[in-house]
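Removed from the display is one protein chain of the complex; every other protein chain stays in position.
Order of writing sets the chain letters: A, B, C and D. Residues in each chain are counted from 1.
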Amino acid sequence: MSDLAVSLPAGTDSIGFEASGPRGPKPRHVFSRRNIFLYGTLIVVALYYLLPLYVMVVTSLKGMPEIRLGNIFSPPLEITFEPWVKAWSSACTGLNCDGLSRGFWNSVRITVPSVILSIAIASVNGYALANWRFKGADTFFVILIVGAFIPYQVMIYPIVIILREIGLYGSLSGLVIVHSIFGMPILTLLFRNYFSSMPDELFRAARVDGAGFWGIYFRIMLPMSLPIFVVAIILQVTGIWNDFLFGVVYTRPDTYPMTVQLNNIVNSVQGVKEYNVNMAATILTGLVPLVVYFVSGKLFVRGIAAGAVKG
Amino acid sequence: TDLEVTHWWTSGGEAAAVAEFAKAFDATGNHWVDGAIAGSGGTARPIMISRITGGDPMGATQFNHGRQAEELVQAGLMRDLTDLATRDRWAEIVQPKSLLDGCTLDGKIYCVPVNIHSWQWLWLSNAAFEKAGVPVPKNWNEYVAAAPALEKAGIIPLALGGQPWQSSGAFDVLLTAVGGTDAFLKVYRDKDADFAAGPEVAKVFKAADDARKMAKNTNVQDWNQATNLVISGNAGGQIMGDWAQGEFQVAGQTAGKDYTCLPGLGLNEVIATGGDAFYFPLLQDAEKSKAQEALAETLLDPNTQVAFNLKKGSLPVRGDIDLKAANDCMKKGLDILAKGSVMPWTDQLLSQDTQKQKEDLFSEFFAKPDMTVEEAQKRFADIVASAD
Amino acid sequence: MSKSERPNQLFRNLNAKVASIPMVLTALVIFVGGSAWTVLYSFTNSKLLPRLNFVGLDQYYRLWSTPRWLVSIENLLVYGVLSLVFSLVIGFILAALLDQKIRFEDTFRTIFLYPFALSFIVTGLVWQWLLNPEFGIQGVVRGLGWESFSFDPLYNSEIVIYGILIAALWQGTGLIMCLMLAGLRGIDEDIWKAARVDGIPTLKTYLFIIIPMMRPVFITALVIIAAGIVKVYDLVVAQTSGGPGIASEVPAKYVYDYMFFAQNLGQGFAASTMMLLSVVVVIVPWAYLEFGGKKHV
Amino acid sequence: MTRLENASVSIQDLSLNFGAISVLETLNIDVAEGEFIVLLGPSGCGKSTLLNCIAGLLDVSDGRIFIKGKNVTWEEPKNRGIGMVFQSYALYPQMTVEKNLSFGLRVAGIAKDEIAKRIARAAEILQIEPLLQRKPSALSGGQRQRVAIGRALVRDVDVFLFDEPLSNLDAKLRAELRVEIKLLHSKLQNTMIYVTHDQIEAMTLADRIAVMKGGVIQQLDAPQTIYNRPVNRFVAGFLGSPAMNFLDGRLEKNDGNWHFVAEDVRIPLATYAFEKEPVPGAAVFGIRPEHVAFNSGSGWPFTATANVVVVEPMGSDTLVWLKLGNQNFTVRVTSERTPNNADTVSIGFDPMRASLFDAATGARL
Partner (left out) sequence: MTRLENASVSIQDLSLNFGAISVLETLNIDVAEGEFIVLLGPSGCGKSTLLNCIAGLLDVSDGRIFIKGKNVTWEEPKNRGIGMVFQSYALYPQMTVEKNLSFGLRVAGIAKDEIAKRIARAAEILQIEPLLQRKPSALSGGQRQRVAIGRALVRDVDVFLFDEPLSNLDAKLRAELRVEIKLLHSKLQNTMIYVTHDQIEAMTLADRIAVMKGGVIQQLDAPQTIYNRPVNRFVAGFLGSPAMNFLDGRLEKNDGNWHFVAEDVRIPLATYAFEKEPVPGAAVFGIRPEHVAFNSGSGWPFTATANVVVVEPMGSDTLVWLKLGNQNFTVRVTSERTPNNADTVSIGFDPMRASLFDAATGARL
């Protein structure tokens, strides 16, 4: 063996080096300048982001007299759930005094099929574009992407005419179709990127195994696409739930979604503006997408990385 | 039969008023399905029109009578009510006659007017003037003169909501009051652009400039929030149509005691025969069509008229009914009506397109202190020149 | 020798083609057809109902001489540029901060992202309220004794567009941050190490090395922001309705107002066409480069 | 070119373009029944493309493909009687091993008990019985590769296609699985077409190797032939690690004997077997590092002295990098007799084992 030693037990004295001097981990201060800057910035920014939510919640828990007195940031002296009850079940628009509750179920009835249909169509499109490239597919895709930039207002009128011609105007299915159409560009892009980032060999293996277009889609691709489906679901649930324009143009009062009801309640000023009711209604309306988002936030970030960053 | 009725009456007074219609209609054995759309006519009308043109019409819908539904009628989407009108002798009961003209196209009647709305009112808060230590003004000029005192007392002299139609309406009121009825008609009926660019209208713009200065601290959007400023004494007054009265009423205030109303800004006491009307889209369903007739009758029923207009603060469309319960301000209105000092309003005279341009102009004018009166008048004359 | 002939190309991958029918229909009927229809009717004087009554370029002359349209365009430019810059900058900075292996990363990320779940209507309402000079931030600060404090962007024509921007950024930067974070996480660890060994300070590493490497992420973010900018409407309506006066008008609102409020479809279509045109001029070449090329197998 | 009568796979005039880029050009191969063919070539030469054409995963631009005498040029992949194993394994991540194996069979609607039988057989051959209920993510690289082979196995096909099946594995595992594949082939006696860019794999596995470059097959021959008698300089240089030594020089005839002359090096070619009658001119002389010996006295037809640049001991043997004249030269020797850095050594070899190439065309002389 050479005269150089290996892995001998610790503590052996060494020659030629000072025995003291830095040893072990570099000391780190919890309050280093870096940390103060880092967390300071984050906390300040977080406060900015939380402020509106805080104000909404606090206000919705105050009574009107207290609101008139004053400070929107001060916590409620006396917590009341009256505004929430009112916003949910008895706020009036015209003669309808059933608050948001009716809109809630309408929104559910609109959102669920729209989300399912739009994601179903877009995922199949994305899959066809990524794996079964046929002639002209790219052209349609580019048109679709450009479509993502077209302001909805431009399309309202032509769609009214198209829906009238196919007899779906004012019906729920009509609105579902509209949502599917406008969800298509960005979802198709997401799915296409995601499916192209999956190894091509997987697709080839399945073809050698004899699976066809739908076989590969349902049995190979779908089970592997959870992250991107989560992203698509979040985007669509928030998008469709929050939609106002289509909801108001393509439905009728008994099928108004929640956002339209919210707008009605907020804009139906009876006497003084009941800010607490408005805020409660606002929170209630935002609750569904918020919950969806909080529940699946982690998957969302992961899916975004898979669908939007690559490809 | 269920009949869906769309309208944009969602403020407190309005909602209470429309409830009267619903009650009366339900009493006929039908059912009023309320389709209130909040915001303003501006928000609601596109939705109504989309639904009618989109093939999903409601049973009946509110419009301002005049030219808003003109094209829908021309396109044959609206129901012809002439037979019903002849049977129920509308021509005789509707007062003033000009109201029914707004519903008539090519000799056929397409709508049921339900009230008369006049824009030409100045609403003043007695409490505010008391606080400022000046007497409640009798007309616009006194009011302008009192503005500095109000301001000193921390009171906004004039409440003016941010929505464009409010600025535009306020100007039209100033035009009738300061310029006179003839000037109004010359500009809007005859579309005389030279006149609109002339010195008489310049006077009106001068008044509008005063109003702009007086209103500069109002930070509300909705008209009834502005009204609320007056009710609470935070603002001295507001130029607003008679519907504002409903808000005073809901707030439990009494005309003459808590607030003062000056028709025609106290300068030119006339009443414009604008107002609301119901149109009935053409429906396939025979049952619904029958219900439409029942609704039309209900709307003109004397009792309903009284109940509705008392709540709404507007004037009834029939002259043959007794409004004992009417308050001070309404009585003033009824008197003017009785005197026959009536005039048409912009809804009847101008297309929505021109109205919208006017709104754009005046909302800009009232919001932008550095826009000169001359520039505004020039642009106004341009709009008048291209108006239809 | 059976089947030695090349089979009909139309029927190869037939299923894929069938499955793409919704996309093809949407692209052709809705986007192309709808746009063409809009362009066609922009040359007519349609009022409440579309009528093929051609008036040439009248609608366009009128459009470009309307002060409100010009204001709208100007606002869109200001808003667009600022929201692009700020979204990217803030989104990136937040992502970079979150990427420092910090504690509670999930919490912070959730906080920054939650506004994205809220609609523009809600966003607009809340910020309209917060920025209300009487009882919003200005009112509260004044209440604390600082009487001269002034912060009322929504009621000041000069700066109203910034007031809208504040709300827009609050709503939208979370998503951009998410994208950036994903992009940062995708960068090879070794690059960071190499930069540290080279003694390059963190800021310079970001500026000269990391950001240039994140080009694809920036492009994705750019597309998302840009698509939102052209469409901005709800936020303005909920916050200011275009006011004070016409100070915060935007093109999409002009289109909507003239099509429906003013019952002048022709004018609305002309404005739509201008918007379409600008979108097409900017997007099509880019989209073709990005997606039409032969990048994939 | 003669055609195999009973070719298992026969490719005739195959061309393939991606748009304007021509990747394969009128390519012909016949693979005999039960033969193990390796496609070898540098990255991007079109190996995978060719394999995908055979599998039916790419539409050919021209030419025909026969499998078992049947024209399958426009057939769907599943109807070609092929099984394929991919570089990245391409296992379906959400299915267990058993499901992975049975997927194709289930799609084809084969009876349950038949499926079970086939899986049992494949699992036994590949010794993956204990893994059947695991997901691919719970397998090691080698196990995954075996499952991937199993998926081809259960399809009960005549032709196996492998696309660099081992290149994602580490060296040790690669060596082991190489042997397994070899054993599998001798057990099944299927036709196998195997793509790789690793020459060791090619040399050890193939019955015949097809060396490709730029979409063209350079040489199709038994491994030893390709190693010892490469048809051109590319093939010679591509095979062998460390690479063959090349000396640039001229072919000259002196005194009736051919010589290769490079500056001051003069190699007699009396023992070299020319392909055809040589003509004087620029040529390249190639000799493999292991065919050169050190300090070998005068036993060799050619000897010279050279300077040692680097010595690389590799355990079992040692590479010595030399300068011969001013040209680089590598010698491979067993570990025992190694010179030191900067030594001057004498080397010798027999030109019989060398290869001579035309300097311009690269063709073997």
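Basically, a residue touches a chain if its C-beta (ideal position, glycine included) is under 8 Å from a C-beta of that chain, and two chains touch if they have at least 3 such contacts.
All values derive from a computational prediction rather than experimental measurement.
Trainee: Where does the absent chain touch, in terms of which shown chains it meets?
Mentor: In the entire complex, chains touched by the missing one are A, C, D.
Trainee: Considering the whole complex, which of D:G83, D:G104 or D:G240 touches the chain not shown?
Mentor: In the complete complex, the chain left out is touched by residue D:G240.
Trainee: Based on the whole complex, identify which of D:Y89, D:Y194, D:F246 or D:W321 touches the chain you can't see.
Mentor: Missing-chain contact among the listed residues: D:W321.
Trainee: Tell me which stretches of chain D touch the chain missing from the display.
Mentor: Where chain D meets the chain not shown: residues 43, 170-172, 175, 178-179, 182-183, 186, 197-200, 203-204, 223-224, 227, 239-243, 288-290, 309-310, 312-317, 319, 321, 332, 334-335, 341.
Trainee: Touching the absent chain: which residues on chain C qualify?
Mentor: Its contact residues with the unshown chain are 188, 190-191, 193-194, 196-201, 204, 208-209, 212-213.
Trainee: List every residue of chain A that touches the chain not included in the displayed model.
Mentor: Its contact residues with the unshown chain are 1-12, 14-18, 21-27.
Rule of thumb we're sticking to: only the chains that are shown with their structure count from here on.
Trainee: Find the chain most remote from chain D, comparing centres computed as mean CA coordinates.
Mentor: Looking at centroid distances, B is the chain farthest away.
Trainee: With chain centres taken as the means of their Cα atoms, state the distance from chain A to chain B in Å.
Mentor: About 43 Å separates the centre of chain A from that of chain B.
Trainee: Quick check: how many Å separate the C-alpha centres of chain A and chain D?
Mentor: 52
Trainee: At what distance in angstrom does the C-alpha mean of chain D lie from that of chain B?
Mentor: Measuring from centre to centre gives 90 Å for this pair.
Trainee: Residues of chain A that contact two or more other chains, please.
Mentor: In chain A, residues 156, 161, 263, 266 touch at least two other chains, as defined above.
Trainee: Residues of chain C that contact two or more other chains, please.
Mentor: 12, 256, 259
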